[in-house]
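The complex is shown incomplete by one protein chain, all other protein chains being positioned as in the whole.
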Amino acid sequence: MTGFAQGLLDALLKDTHLITPQLFLMVTATLMLWPGDLFFHRNEKHKWAPITLVILAVTAALIGRTPDGEGFSRMFRMDGLTRGFQMLCVLGTAATVALSVKLLNGLKQQTVEYYALILFSLSGMLFLCGASDLISMYFSLELMAICIYILVAYLRERSTSVEAGVKYFLLGAFSSGILVYGISLLYGAAGGTTTNLADLNRALALTPTTSNLLVFSGVLMVLMGMAFKVAAVPFHMWSPDAYEGAPTPITMFMATAPKAAALAAFLRVFGAGLHGVSSEWVLPLCYIAGASMILGNVTAVKQESMKRLLAYSSIAHVGYMLLGVLSGDPRAGAQAVWLYMLIYIVMNTGAFAVVIYLQGKGEGERIEDFKGLGRKHPVLAFAMMIFLLSLAGIPPLAGFFGKFYLFKLAIEQGFVTLTTIALLTSAVGAYYYLGVVAQMYFREPDGEPAAPMGATSVFVVTVACALVLVATACGPWLVDWAAKITWV
Amino acid sequence: MVSLNAVLLISFLLFSIGIAGVLIRRNALIILMCVELMLNAANLNFIAFARHNGSVAGQAFALLVMGFAAAEVAVGLALVVALYRRRDTVQVDDINLLKG
Partner (left out) sequence: MFITFALITLLGALGMLLQKNVVVAGLCMVAAFFGVAGLFVLLANPVAAALQIIVYTGAIMVLVLFVIMMLNSHEEEAGAARPVQRWLSLALIAVLAFAAVKLVLASAGLNALAVKGAEMPQAMTLQKVGTTLFADHLLGFEVAGLVLLAAMIGAVALTKRNL
């Protein structure tokens, strides 16, 4: 019996070094809840934000130091892809925490639970980036999503927030039901012994033709479940509502970190994992990508709420990024998606920082609130213009660089029609982004002088703006970084 | 020995009843139960396939899925209670402050 216990302990500790960042997050988040929370008075809860930022910095350092390898019965894998996307998740989370402080202070809603849930969610994302097994993918998704359901409904005194939470939850649970069922079908089709992606790929290629239907429906259901998580059309219904109702920092969180993690899983499952049965999923994914670009951009045009506009724009951007998943060369695809996601996180953070600033004064939700910003607050308006032009993909800003890299790859891989759609819809996208710019510069302000921004917001906006401006000049470095997104 | 096909048929039907329930019913609590039904169908698949191939993995998956289902229900019910306090309803059609 001791031998058995010893064996268990060895199994427990054998691969622990692969998940040190996650373990660190879990332990510190739990310690924050208890006993950490006892040390701060009710009015001092805002001090948790800087502490959380420190924890995130340590996590990033730990991610950098974690060695490559595979462990936990091949359920988790640490490699270039994992590390790159984990860094993106930490980046998005750090921006969220930095921007949360002022808004939550204003609403008197600072609690330790908010930060702890963000950290729990982040640890789910870090698992998801490295999930090399359908089952571990499912449970990391679930950890990530359950925390976000709660965060969306966090402002429980507000009907919109709770409603958004309920909607997101019901659709999210529905989609994870579909995902699990798809996984169970694939598990059966592959002979009922494994859900490891590499083994699955090998086994599925050998399945008898009579069980093709099983494979097809399994792959399709997994695709549906995952498309829901990245909010691709036609599984996007939740996203505008959830984005609008959620507290704005959480909206930004949803648009950045979980999306990066879900795309990493997308790349691993479809780009690398199920390559053997690509005939089953390439066509549906093409339709999903095309529909996301078209519907995301076209619907964004008639939005009046800035948060909804950014929600639809994020649907469109996911459509572009799915081009990278479709790529026949998974490695190049992963690199292009990583680069795009990095740039997208930076420019989105900037845009949301401006929205959150305006919201602190009771506006910023509607596009009309931006009118005359160019006169009221020229520096801020300039930064916002840079972010919007970059989101539109206008050269020489960062957004253009990411798009160029991605579309070039798609054309090389022969997705000419889809790339044409992407280019045309980008032009539509430029229309509504420029509409906001026009509001800022060509409309008269309503009066009222500009209020000062908080120090963290100024910092975030400045850094994001500088990065967006210089990114193209640093193109070669960025490409070098992206080249590290590999796996064996 | 139960045949694999029969179990699969049952799980398929259970799954489609779950989906139909989510789409047809408008009560948030019933939708939650339908989602549980879908997870149950998946569990049935896992256990049936594992049984027929002599692997233990599927059995463990089924147990894990049950755990996640329990967590999901806890959060779902908390959300529904919060919604009821705000809006005095659990009907999905009544939550229309945000335009779908």
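Lettered A and B in written order, each chain numbered from 1.
As a working rule, a contact is a pair of C-beta atoms (placed from the backbone, for glycine too) under 8 Å apart; a residue touches a chain by one contact, two chains touch by 3 or more.
Small disclaimer: the values here were computed from a predicted structure and weren't measured.
Only one of A:20, A:217 or A:462 touches the chain withheld from this view, namely A:217. Within the set A:76, A:266, A:357 or A:432, the residue that contacts the chain not displayed is A:76. Remark: the omitted chain is touched by one listed residue; of A:80, A:192, A:271 or A:350 this is A:192. Listed here are the chain A residues that touch the chain not shown: 7-8, 11-12, 19, 26, 30, 33, 72-73, 75-76, 111, 113-114, 116-117, 120-121, 123-124, 127, 135-136, 139-140, 142-143, 146-147, 149-150, 153-154, 156, 165, 188-189, 191-192, 207-211, 213-214, 217. Touching the omitted chain from chain B are residues 1-2, 4-10, 12-21, 23-27, 29-30, 32-34, 36-37, 40, 43-44, 47-48, 51-54, 56-57, 59-64, 66-75, 77-82, 84, 89-91, 93.
Keep in mind that, in the parts below, only the chains that are shown with their structure count from here on.
For this pair, chain A with chain B, the centres built from the Cα atoms lie 25 Å apart. Residue ranges on chain A touching chain B, taken from their complex, read 135, 138-139, 142, 146, 149-150, 153, 156, 158-160, 162-167, 169-170, 173-174, 176-178, 180-181, 183-185, 187-188, 191-195, 237, 240-241, 244-245. Note for the complex: chain B touches chain A at residues 8, 15, 18-19, 22, 28, 31-32, 35, 38-39, 41-43, 45-46, 48-50, 52-53, 55, 57-58, 61, 64-65, 68, 71-72, 75-76, 78-80, 82-83, 86-87, 92, 95, 97-100.
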